[in-house]
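Removed from the display is one protein chain of the complex; every other protein chain stays in position.
Our next item is subunit A:
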């Protein structure tokens, strides 16, 4: 694997690190299997790309993508909390609706961002080659996000959100509005995913309506790989684990695809993904069985 390919994998892993944080919030903190992310990721990419093309400040466009993702999350949470639709089904409904909405937002299946000013533009030409600048830039943003999310989960509001996911009956007896915390948590999770989509569009130079397919699998893979590697009860370490998992997952995929000897090609990506996630899921069980 070349240096450029390696750094490319790291960069992609870092971009999807935001997805991993979002998936950790919905799946692990709230115990809410949320597939909305397959729609909110391309939604974030679409919103950011269209706004940048319209001449809006790229930072503003990125935060608009975050807000759009959060709104998508609120739709899922409303279907579930207000109307009692099963969480999984509610999120699938939002996800397929978003496919059409994303096409509407962009007006066509994909949008190119070549030669546009992005959040990365000011950092280009500072002496470092571009393929170093991109992962470094995303890494800095991701560190800020990890610190903020960890701090949030240690706040009174965040603690109540964790209690909502672990023991809703107890949380309600303590006066916690479990429904409010589901709304807030799913909105925050999809906001992070939307922001991830915006970064993806800007680092790769395009937004595509199909780029969301499998986002949930990638996010879950990152969370599970992280949990397998860093066994912890601490929130901050668990979040760092999600990010590390996301990067390692991308490197593993890159290794598998670039090893010519195996004879895999780019179109085998989804198969490799599924196999890697299955391995990550099976390994802890095998280990536990051997220990028992």
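Quick note on the criterion: a contact is a pair of C-beta atoms (placed from the backbone, for glycine too) under 8 Å apart; a residue touches a chain by one contact, two chains touch by 3 or more; residues count from 1.
Throughout what follows, contacts and distances are computed from a predicted model.
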item	value
Among "ABC transporter ATP-binding protein", "Yip1 domain-containing protein", "Imidazole glycerol phosphate synthase subunit HisF" or "NADH-quinone oxidoreductase subunit N", the UniProt name of the subunit that does not appear here	"ABC transporter ATP-binding protein"
Chain not shown: contacting residue from A:100, A:121 or A:167	A:167
Which residue of A:84, A:175 or A:263 touches the chain not shown here	A:175
Among A:6, A:63, A:132 or A:152, residue touching the chain not depicted	A:152
Hidden partner chain, residues of subunit A it touches	152, 154-160, 162-163, 166-167, 169-177, 233
